[in-house]
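Only one protein chain is missing from this complex, and each of the others stays in its spot.
Showing chain A:
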Amino acid sequence: MAHPSQLGFQDAASPVMEELLHFHDHALMIVILISTLVLYIIVAMVSTKLTNKYILDSQEIEIVWTVLPAVILILIALPSLRILYLMDEINDPHLTIKAMGHQWYWSYEYTDYENLGFDSYMIPTQDLLPGQFRLLETDHRMVVPVESPIRILVSAEDVLHSWAVPSMGIKMDAVPGRLNQTAFVTSRPGLFYGQCSEICGANHSFMPIVIEAVPLEHFEKWSTVMLQDA
């Protein structure tokens, strides 16, 4: 859940997002050190009294400022590639959910066992209850069992949309006529918010996504109630 004036990422709700946060800290520390080095060199160059107009070459420093950046880049690339392939792994999902983008709402279909489908509209600001979040709450949440691998098939019925939940590190474009696949595991129960991330018309900012991660028993009860109400 984002908070006002937030600069960094939200707390991770999935193992992949935890890895992404660790990689971000790693890359940021390197960037901060390099920036500090550059600042120090600028100050040193500006404040020195030494001048030499006849320097033609210097092999030693050329070697240093070629090899050191190459080493740093390799040390950034290795964890980056590791996470890239980690994000593509799909380990035997327990459940498959289809998320379809419409103008301007999402619809979810749980068709593994029964035909359960429902629409998820944003709750207008004037209808919010005390404690609910403006522009983020929906009338029906996408409920998933906690700590279970879930496969999400994302598509759209009209124009481009994008299904994104930042706290889980998920973003997948919803393209009409195309089925995109992604997977996630929620590490803890709770509510996880996201918003449509591809411009799709007048109400693009008003079609949020809410994932409710619950224990398996609660998920079974919820799906039974939803099927009865359908």
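Observations on the structure shown:
In this text, a contact is a pair of C-beta atoms (placed from the backbone, for glycine too) under 8 Å apart; a residue touches a chain by one contact, two chains touch by 3 or more; residues count from 1.
The criterion applied here is as follows: contacts and distances are computed from a predicted model.
According to UniProt, the chain absent from the figure is "Cytochrome c oxidase assembly protein COX20, mitochondrial", selected among "Histidine-containing phosphotransfer protein", "Trafficking protein particle complex subunit 12", "Acyl carrier protein" or "Cytochrome c oxidase assembly protein COX20, mitochondrial".
Interface note for the absent chain: among A:Pro15, A:Pro93, A:Gly117 or A:Gly190, the touching residue is A:Pro15. Among A:Ile30, A:Leu128 or A:Leu191, only A:Ile30 touches the chain that is left out of the view. Interface note for the absent chain: among A:Leu7, A:Leu129 or A:Ala202, the touching residue is A:Leu7. As for the chain not pictured, it touches chain A at residues 7-8, 15, 18, 22, 25-26, 28-30, 32-33, 36-37, 40, 44, 48, 72, 75, 79, 147.
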